[in-house]
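One chain of protein is taken out of this complex; the other chains stay put.
A, B and C label the chains in the order they appear, each numbered from 1.
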């Protein structure tokens, strides 16, 4: 952590903002009036799923111990009744890293200085899970208004390239170009188009090991706009390789640990972006409730956008 | 299958209704106008989570090979940077039956006569998962209007008892008492209060091995009302022990296989029911997108109701 | 089951031979004198491991729901003491089908006519595991004299081909050529060379979907010789495609269910065979204790041969 980053961390910190016991961070921005505003974004009643499939064809290739889901059938056709011609059932089990595909980071995911978001001790994350800031603390979220800012579209490219940085000026420019504005409690979805590296071109290593994304300067923008959550179509939301090779993962550090802002990763924004581009409406009802994994560090998701 | 049940199956069958290739069944009732109607149910902006926690304290006790989730921490405090004082992260893996807690059944869950819903062959469910009717086919659902019918409240009891049958007349009576009406495309939530056996009294065996629930006669009611899905606060939605000991699991057989109607199980309706009882409003925006498990037989859920 | 096979099953049956409660079958042939004889086969003190590695590079490719082991690191460098410079530890978890690589079948693995070996009901294998005939019943085995019969060598080939049948005459001829004799209580290892399809040529599909192996006529030979167990370097021990397309898996049926003879699969016999060919000694101390998986259907193994 450079002195500049430490100073930035101090400025954007939300520690104590919602009380000393808070474990939900910026999700607190989703107040009832925000949810009402979100519901009003449903115009045509069309639903978009932003999740990747969970299966052996997922984006993981073994990096950092993460693997694709292992789906085990425990029954394909077992009898439910004494009659062999009667009712039969199938059943299954899944084994998966909670962050293997489309997912939320919990506020227990990263820490430094021995402290998680809101000063909870890092030691509260034990081999039994996260006692503080676990994903289960966001059970009643995350449903709000979603705003898609399409930076690939802004730049006129099919997909941004690895290492390409998105700055606050890009976010402002996308708002202007799209005629929309991110406000308090919104979930911001940032499209880079980079998901296509995996879904269209099938290169999971290229997709996972480097990516375009938000630069460190966006932290202050996200703080000023009071977004509830930010998600992107890459594995990290933030740019990699990093802008400054001596400052690694500034967004993870400052968003999750200092602001209490959860990051959503590997959202598939392609279909939604096409539709928004066609009708010029970039806001929608957004809903992505995490699974209530007790003490979970993250949660797999099938986020929905409803226009 | 008795002759009467076979005749009933024939009457309520939706095979072919949405084409020979359909794998979504009654979810098809959730048309854009239904979604618009659902969004209008958001009045106060209050959100209720209807999911159970996923952890070792869950409702499973080993029956039919189902166990509670096993949550494995793969990192509690690993370094993300070369500096030991720098950023650190936690990560985790989950092992769980897809139907171990609050969940949807897919239309591949049960079959008889060698056929799944819509005539897809039962053999399409293999050790690699469900090629037809898997839970991933419901990716863009399930978001609709929800209606809670509180049968425990109707009967003036804290919780209905095991084996206690809910009939069509009960559903009609609850509608009248609550001043609401289930319509095409709605998700029906039926409260028996029996969840309290597990959540309040902590008896998972009593909760899982017997239960109140819908009787076979409700199948025709559900068909007539064209509900998109039906869920309850028990492990099976339908009553157990069965009304007729020679006819086992009639609701599973006819709803899932003949109607293509998914069942939602172990929904925690207690908080929502209290609120609906207080303000007299029993409808809400309901959203419970299944995880997109490729070929999955079911999906764990954290359903939300928004009033 | 053809009439001829049913008649053969009757002739080789060991039901009741070791009492009505027996769950160990031909492992009972390993009496103390047999173990003494086995120990005397240790001459030079050289040890051969006959197991495949358990990892993602294993022989499975998804057939019948079997996958290669998933090895999950739960710690790579966690502190064991308050001092960061002090002792640290690594820890791990494995997820694997018990029969994914080198393994024993338990006597609960296959059944017909509603009965397992020794007449135990097939229904005693439940979703909780095998109450009867589980692999844990062989806990104090399997250590005995091993005899390698090298049929590939006998035929002068690097590896036998898929569908190539080994008959009793081959076993007799190999004994004569090698100057050895299989006796009561021995563990018989049959080498086809086919393991090389996987370990040398890396073709797991070709290796797993077809193979040379014992023909049905060997059942009587194995019965007459009173072997304790038989293992081979293929996935099934028996030949596939089958000799008679109307009689599938006769060895599995008659050995496991009627004789109570466990089968050992995917043993890597290459190094051992080279050594035996060089010194002309085809007997050795053989030890392959199964893991004591309570109610397990099989067990992964690292069998040792000591010459």
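We take it that a contact is a pair of C-beta atoms (placed from the backbone, for glycine too) under 8 Å apart; a residue touches a chain by one contact, two chains touch by 3 or more.
Here the structure is a predicted model, which means the values were calculated and not measured.
Note that the undisplayed chain, when the full complex is considered, contacts A, B, C. Only one of C:28, C:127 or C:199 touches the absent chain when the whole complex is considered: C:127.
From the set C:74, C:210 or C:232, the residue in touch with the chain omitted from the display is C:74, counting the whole complex. For the chain left out of this panel, the touching residue among C:8, C:143, C:190 or C:259 is C:143. Taking the complete complex into account, C:93 is the one of C:12, C:93 or C:281 that touches the chain left out.
Although one chain is not drawn, its touching partners on chain A can still be listed: residues 62-66, 72-78, 84, 93, 95, 127-128.
Residue positions on chain C in contact with the hidden chain: 1, 31-36, 38-40, 42-49, 51-57, 64-66, 69, 71, 73-77, 80-81, 85-99, 108-113, 122, 125-130, 136, 139-141, 143, 248-249, 252-253, 285, 287, 289-298, 300-304, 306, in rising order. Mapped onto chain B, the footprint of the missing chain covers residues 56, 62, 65, 67, 70, 72-74, 95, 127.
Everything below uses one rule, namely that only the chains that are shown with their structure count from here on.
Between chain A and chain B, the centres computed from C-alpha atoms are 26 Å apart. If you average the Cα atoms of chain B and of chain C, the two centres end up 44 Å apart. Note on chain placement: the centre of chain A and the centre of chain C lie 48 Å apart, centres being C-alpha means.
Shown for chain C are the residues in touch with two or more other chains, namely 65, 72-74, 95, 127.
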